[in-house]
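The other protein chains are all here in position, but one chain of the complex has been omitted.
Letters A, B and C mark the chains as written, and numbering starts fresh at 1 in each.
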Amino acid sequence: MNSVFNLFPEQASSISSEIDLLYLFILIVSVVFTLLAAFLVIFFAVKYRRRSEDDRPEPPHADSKLEIAAGAFLLVLLMGMFFWGAKLYFKGNRPPSDAMEVLVTGKQWMWKLQHPNGKREINTLHVPLGVPVKLTMTSEDVIHSFFIPAFRVKNDVLPGRYTQVWFEPVKAGRYDLFCTEYCGNEHSRMVGWVEVMEPADYERWLSIGTTAAASTAAGGGPGESPVDAGARLFAELGCVTCHNQNSGALGPNLTGVFGREETMTDGSVVTVDENYLRESILNSQAKIVAGYAPIMPVFKGLINEDQLAQIIAYIKSLNDNGTDG
Amino acid sequence: MSHHVVGIKVYIAIFLSLMVLTGLTVWVAFINWGFMNDVVAMSIAVLKMTLVVLFFMHLKYQARLLWLIAGAGVIWLMIMFALTLSDYRSREWIESAFTRPVPWVASEEAATYQAEQMKAQESEDAGAHH
Amino acid sequence: MSDSHPSHLAHQFDHVEQQRQASTMGIWLFLITEIMFFGGLFTGYIVYRTMYPEAWTAGSHELDIALGGFNTAVLIFSSLTMALAVHAAQVSNRRNQVLFIAATMILGLVFLGVKVVEYSAKFEHHLIPGPNFHFPGDIGTHVQLFFSFYFTMTGMHAVHMIIGEGIMLWLLINAAKGRYHKDYYNPVEVVGLYWHFVDIVWIFLFPLLYLIGRH
Partner (left out) sequence: MTMNTVATDNPVPAGSEKHYLTNGHTLSSWLFTVDHKRIGILYLISLVVFFLLGGAAAVLFRLDLMTPAGDLLRSETYNKLFTMHGIVMIFFFLIPSIPAVLGNFLLPIMLGTRDVAFPKLNLLSWYVFMAGGLLALFAIVFGGVDSGWTFYTPYSTMYANSNVILAVCGAFIAGFSSIMTALNFVVTIHKMRAPGLTWFRLPLFVWAMYATSLVVLLGTPVVAITLVMIFVERLLHFGIFDPALGGDPVLFQHLFWFYSHPAVYIMILPSMGVVSELISAFSRRRIYGYKFVAYSSLAIAVIGFFVWGHHMFVSSQSVYAGLIFSFLTFFVAVPTAIKILNWTMTLYKGSVSLQAPMLYAFGFLGLFTIGGMTGLFLSTMATDIHLHDTYFVVAHFHYVMVGGGVMGFLGGLHFWWPKMTGRMYPEGWAIFAAIVIFVGFNLTFFPQFQLGYHGMPRRYHEYASQFQILHVMSTAGASILGFGYLIMTGYLIWSLKFGKVAGSNPWGARGLEWETTSPPPTENFLVTPVVKHEAYAYDVPSETSDVQEPRPEQHNV
């Protein structure tokens, strides 16, 4: 049990100790300067205490040298903090490409999670040890924030958009998961656990859980992976009628579209990512791919967040299978 | 010092210029200049504003301090625009930097395929950006 | 205090010039707060316009250029009459002061009247954002966003006009009583500055709302 009186909380992800090191650096700088300031103030106050009512000290002779030197010195120190912090921040923002992706949907007041093989869970996230995990997150209502203190990661979860967080657990165990953006009455109950398991245990857990009631209840068929569910929806919703391999198809062939740069009718170029796909499906008229007519129906209101995430997962999966992207 | 009394003729001249500029801005709006339409429209609006401020509002005849105040208002407005847009305009940059094809199930073939894809993507990126 | 204090010199000031400078500076400071006030709306406008250019164009096409252009002319004209009112005060011409202030007020009312006509047309066309909003096609929700800004921006502008009308009524009464003359015309000048500012806001609103993508 890690006590709150330890300097650092549990370090359970690959980035934890790096963040702690930076924290320690700033802490040392702060303590040194605070103590220095406190010492000088007290020392001067005692040494130069008023000895008689008639004390008339000389006015100080300031010549700006001290200020300029101190300012310059501090600026250098601060720039060190800035660069260190920025570098680490960027690292925390770029998931490795082989990260396992888990879908996260926040809603008042619970976390819904879905694993690559379709297994769903609520408020508990099981992840394998030593495998980078990327969470693709969105919200059904207000802004939430996904925070795992032991991993030193956090990001807001927004309605209408995807945001992400990634981490690589380095220590098996059970860690707190908190919602850190105020989201209404039960904000403080929007908490859960992250279970970091040995990969083998994780595989076992994945396989036994796939027929769990939670999966069925949440919409997909039992044990249906997001990709499969997406493929099913793609057919059910009629997407295939326009998006297919036929040369005369009404819509662009979506194979290999993910990650590609697309040119729009207004000449702008966008890179296809999750948020772009989301917009293309929900508000198909917002950005029109060059060479196509704006005929795609708007799917907003027809599909929910879970289904949308599954369709996007399916479209992304087309990259791996297809070769004619 | 604004004891200066601006002549009526000046006012009339400014008024007429403002009217002409209003007509002009409507007229140019119907010509297709692409994004230049916005630039032209805003330039005309800024010009009109300048005329109003300098003459109707007498700033031309006022102390430096008031110029400074008016300028500060405009500059602060620009700060607000610029820094807010720094977020919106650059949101897509990082997305394309980290959004790479991600397989759902990390199977072995997928991983190799992935590696190839990434290489291809990277050379493409390099080509696209430089 | 001393006999050098004319009746229009407030107790805290030493002399008339100081009082005049203080009031001019005060109103200019107030105007920069107004710049920032409208600035918040303009920021939102820019952000969403760059996000949804088509919707903005489509929304703009629902506005009536003729009415908007007419109103622009009315407001510029009212700025002229306001400037002339200040001029009349500067040369101690009481009759013209009253005349021009009244003219400015009437022009302001014309502007507001036209605005009412425009608003009610939007109401009939279901273009008021909210549950009754209806815009054909798929960009409807974003057009609604355009109209949210249209109404908030022109609404805030109209509120400023209405306040201006109120202040001007007070000015008119005092001008009629002959309070303002070449040695003391700060109130006329200050109200004038406010009125011109409101005009400037409209100078920007007109192209930004009415003239998008007209070609």
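Here, a residue touches a chain if its C-beta (ideal position, glycine included) is under 8 Å from a C-beta of that chain, and two chains touch if they have at least 3 such contacts.
Please read all numbers here as calculations on a predicted model, not as lab measurements.
K.L.:
Can you pull out the displayed chains that the omitted chain is in contact with?
P.N.:
Visible chains that the missing one touches: A, B, C.
K.L.:
Of the residues C:His15, C:His61, C:His126 or C:Lys182, I need the one that contacts the missing chain.
P.N.:
If we include the chain that is not displayed, C:His15 is the one touching it.
K.L.:
Which of B:Ile12, B:Val39 or B:Leu83 touches the chain that is not shown?
P.N.:
Residue touching the absent chain, from the options given: B:Leu83.
K.L.:
What residues on chain A make contact with the chain left out of this view?
P.N.:
1-5, 8-9, 18-19, 22-23, 26-27, 29-30, 33-34, 37-38, 40-41, 44-45, 48-51, 53, 55-60, 62, 64, 66-67, 70-71, 74-75, 78-79, 81-82, 84-90, 92-93, 108, 141-143, 145, 147, 149-150, 152-156, 158-161, 163, 176, 178-189, 191, 283
K.L.:
Since one chain isn't shown, list which residues of chain C touch it in the complete complex.
P.N.:
These residues of chain C touch the chain that is not shown: 2, 4, 10-15, 17-18, 21-22, 25-26, 29-30, 32-41, 43-44, 47-48, 51-52, 55, 129-131, 141-142, 144-145, 147-149, 151-152, 156.
K.L.:
What residues on chain B make contact with the chain left out of this view?
P.N.:
Interface residues of chain B facing the absent chain: 65, 72-73, 76, 79-80, 83-84, 86-91, 93-94.
Assume only the chains that are shown with their structure count from here on.
K.L.:
Comparing chain centres built from Cα atoms against the global Cα centre, which chain wins on proximity?
P.N.:
B
K.L.:
Taking the mean of the CA coordinates per chain, how far is chain B from chain C in Å?
P.N.:
Computed value for the inter-centroid distance: 23 Å.
K.L.:
Return the distance between the CA-based centres of chain A and chain B, expressed in whole Å.
P.N.:
31
K.L.:
Which residue numbers or ranges of chain B touch two or more of the other chains?
P.N.:
In chain B, no residue touches two or more other chains.
K.L.:
Which residues of chain A touch chain C once you look at their complex with the stated criterion?
P.N.:
Going through chain A, the ones touching chain C are 266, 283-286, 294, 297-298, 300.
K.L.:
Which of the residues in chain B end up touching chain C in this complex?
P.N.:
Checking each residue of chain B against chain C gives 2, 5-6, 8, 11-12, 14-15, 18-19, 22, 25-26, 29-33, 37, 41-42, 44-45, 48-49, 52-53, 55-58, 62-63, 65-66, 69-70, 72-74, 76-77, 80-81, 84-85, 88-89.
K.L.:
Flag every residue of chain C that touches chain A in the complex, lowest number first.
P.N.:
Its residues touching chain A are 52-54, 137-139, 141-142.
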